[in-house]
Every structure is written in C-alpha cells, then in structure tokens.
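This part shows chain A:
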Amino acid sequence: MSLQHYLVISSILFSLGIFAVLTRKNAISILMGIELILNSCNLNFVAFSRFVTPAETIVGSEVFRFDGQIIAIFGIVLAAAEAAVFLAIILAIYREFGSIRPDEVDTLKG
Partner candidate 1 sequence: MEFTLKTFIFYGFALMTIASALAVVTVRNIVHAAFALMVTLFGVAGLYVFLQADFLAATQVIVYVGGILVLILFGVMMTSGRLEMRIHIERGQLLLGGGISLALLMLLLTVIANTPIWKNLTDDGTQLAPTTERIGQLILNEKFLLPFEVVSVLLLVALIGAALISRKEVRD
Partner candidate 2 sequence: MLLSLMIFVPLLGMIVVLLLPRESEELIKRATLAFTLVPLVLAVVLFVSYDRSSAGTQYFVNVPWIDAFNINYHIGIDGLSVTLLLLTALLGPICVLASWRNIEKGLKAYMALFLLLETGMLGFFAALDLFLFFVFFELTLLPMYFLIGVWGGPRREYAAIKFFLYTLFGSVLMLVAMIAVYLNSNVINGVAEGVRTFDIPTLITLAGTTGHALADSTFQMWVFLGFFIGFAVKVPIFPFHTWLPDAHVEAPTAISVILAGVLLKMGTYGIVRINMAMFPEGLAIFTNGVGFWGNSLALLGFINIVYGSFCALAQTDFKKLVAYSSIGHMGFVILGLAAGNSAGINGAILQMFNHGVISAMLFLLVGVLYDRAHHREINGFGGIATKMPVYTGITTLAFMASLGLPGLSGFVGEALSLLGAFQEFELITILSTIGIVVGAAYFLWTLQRVFLGQLNPKYEDLPEINKREILTLVPLGILTIVLGIWPNFALDMFSESVTNLVNVLDAI
C-alpha cells in the first residue's frame, strides 16, 4: 500500500474520466466523467497528504497531516457546486434543444 498504489489508481480513474468525457454521448455521462476526474484528484491529494507532506506535531506523538485532506474536502464541495450548475445547464439545454447529446448542441461553430 505504498503511495504509488494510490497514484496508479487515481491515474486510472483520471484516464477513465477523460475517456468518458471524450466519448460519451450524453451530457450527464460527461458529468460523471468529470466527477471521476475530480475524485482522482482528491485521491491524489489525500495520498500525498498522507505520505509526502510534512507532518505537524501538535501534542506528543499525535501526528496530523492535513493540507491535502482539506484541499480534498474543498474539492468535494467544488465538485458538488459544479455538478449543480452543470445539471442546471443540462436542463436548460434539454429545454431549448430537446436533447442532451453533446454533438447535437452545435449551432455555434465556425
């Protein structure tokens, strides 16, 4: 369970997210891909927080390694906010275009 394990997992998640984003034909699936990407980032932060960042020693032997974790928390919050707005926009798109296929929303081009 070394750092590299986690990093490999997160890399795979990231790549899968990218794959989803690039190939899925549904806006919501793209959102899911984005969530995968964000999760992989968070995993990275937490892993680094655990293994890399210097520990802060508050009392006795208690060791805290936090920066990464807190970044990850904010990451989750941001993901939530983004998801909310994203879905709102998907609804608007659905209303205007009657479809949430990303390749059908292409009136602006050239």
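On the choice of candidates, all candidates are chains of the complex that A comes from, given by their letters.
The rule is simple: a residue touches a chain if its C-beta (ideal position, glycine included) is under 8 Å from a C-beta of that chain, and two chains touch if they have at least 3 such contacts; residues count from 1.
This one's a predicted model, so the numbers in the text were calculated from it and none came from an experiment.
> Consider chain A on its own, then decide which of 1 or 2 touches it in this complex.
The answer is candidate 1.
> Considering only the defined contacts, which chain A positions touch candidate 1 in the complex?
1-9, 11-20, 22-29, 31-33, 35-36, 39, 42-43, 46-47, 49-52, 58, 62-66, 69-70, 72-74, 76-85, 87-92, 94-95, 100-101
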